[in-house]
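Below is one structure. I have some questions about it.
Of the protein chains in this complex, all but one are displayed in their positions.
The first chain written gets the first letter, and so on, giving A and B; residue counts start at 1 in each chain.
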Amino acid sequence: MAIHGPFEEEANISRVVLSRFMPEDDLFTSLKRIARDHAIERGVIISAIGSVKNVVFVNVRPHTGIPVKTEDMIEIEEAGPFELLSLEGNFFPSQEDGEPVIHLHAILGTSSGAVIGGHLLKATVFTTAEVVLGSVVGSSVYKAKSDVTKRMELLKR
Amino acid sequence: MAIHGPFEEEANISRVVLSRFMPEDDLFTSLKRIARDHAIERGVIISAIGSVKNVVFVNVRPHTGIPVKTEDMIEIEEAGPFELLSLEGNFFPSQEDGEPVIHLHAILGTSSGAVIGGHLLKATVFTTAEVVLGSVVGSSVYKAKSDVTKRMELLKR
Partner (left out) sequence: MAIHGPFEEEANISRVVLSRFMPEDDLFTSLKRIARDHAIERGVIISAIGSVKNVVFVNVRPHTGIPVKTEDMIEIEEAGPFELLSLEGNFFPSQEDGEPVIHLHAILGTSSGAVIGGHLLKATVFTTAEVVLGSVVGSSVYKAKSDVTKRMELLKR
């Protein structure tokens, strides 16, 4: 059982990988490939802009409490395409198998000028994605499912 | 009296502090604690995602001019919880007493998929907040109240 608590640790962003993704690329698959090819065990998105389509994201229902249940999350699916206005997030190795657990939040511009977004589950590149990924070194944290919130969360062993 | 003007200076982000905040943590208090514990005098948010509740933020009324008056700002209070889609901002020491002045802008996802946000005054962590804070070294700027805009602004002595 993962006992989660607060932590803080000093680390460095020793290098970045600058990449350009192509139309039809899956955003999550592309990030995993970059991580593997450049031996980035822990990463943080420094910057990412471009455009995406076929997007799936979730948000929390009002008045949801902890633990968050599946029915507290609302899944939204949108064909787009949309300008990718902001992509924030990180990946850390799963405590279980060491595979990168990617946690992304996306903000998308619509044709009315209004903006939509949420915790991202899926996105396909429309025209391009220009991504600057930072390699976090000196960190020893993992991702594991929290018994309190029932979500994958950062855990320091 | 603070005479404000434009400036530009070269600096370095020498290290980062990676932290995880817990449910019920106050976002501003937590950032101040991190700054103090790790002796970060000047900091910038590199990345932050998670979820928040009991949020208060302000935006400017249309057609507002300079100086910005209190009645030009609209305060919005929302219980949430919300996905924290983006948190941008920084802190610099107050010219008056050296205490960190935190300036944050937040963007939040709602259950409809629409997005809200503004200049953040208050937020409580809902499930988690994963924050990468950069320590800015080589800078000599402060925060002081501008006589022109009547807001706390960056000032180079």
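Just so we're on the same page, a residue touches a chain if its C-beta (ideal position, glycine included) is under 8 Å from a C-beta of that chain, and two chains touch if they have at least 3 such contacts.
If you're wondering where the values come from, they're calculated on a predicted model, not measured in any experiment.
Q: Tell me which of A:V55, A:I107, A:L120 or A:V141 is the one touching the absent chain.
A: Checking each option in A:V55, A:I107, A:L120 or A:V141, the one touching the absent chain turns out to be A:I107.
Q: Where does chain A touch the missing chain, residue by residue?
A: 13, 15-23, 25, 34, 37-38, 46-49, 51, 79-87, 107, 109-115, 126-128, 130, 132, 134
Q: List the chain B residues touching the unshown chain?
A: 5-13, 44-46, 57-64, 66, 68, 74, 76, 78, 86, 88-90, 103-107, 114-119, 134, 136, 139, 141, 146, 148-149, 151, 153-154, 156
Assume only the chains that are shown with their structure count from here on.
Q: So, what's the distance in Å between the C-alpha centres of chain B and chain A?
A: 22
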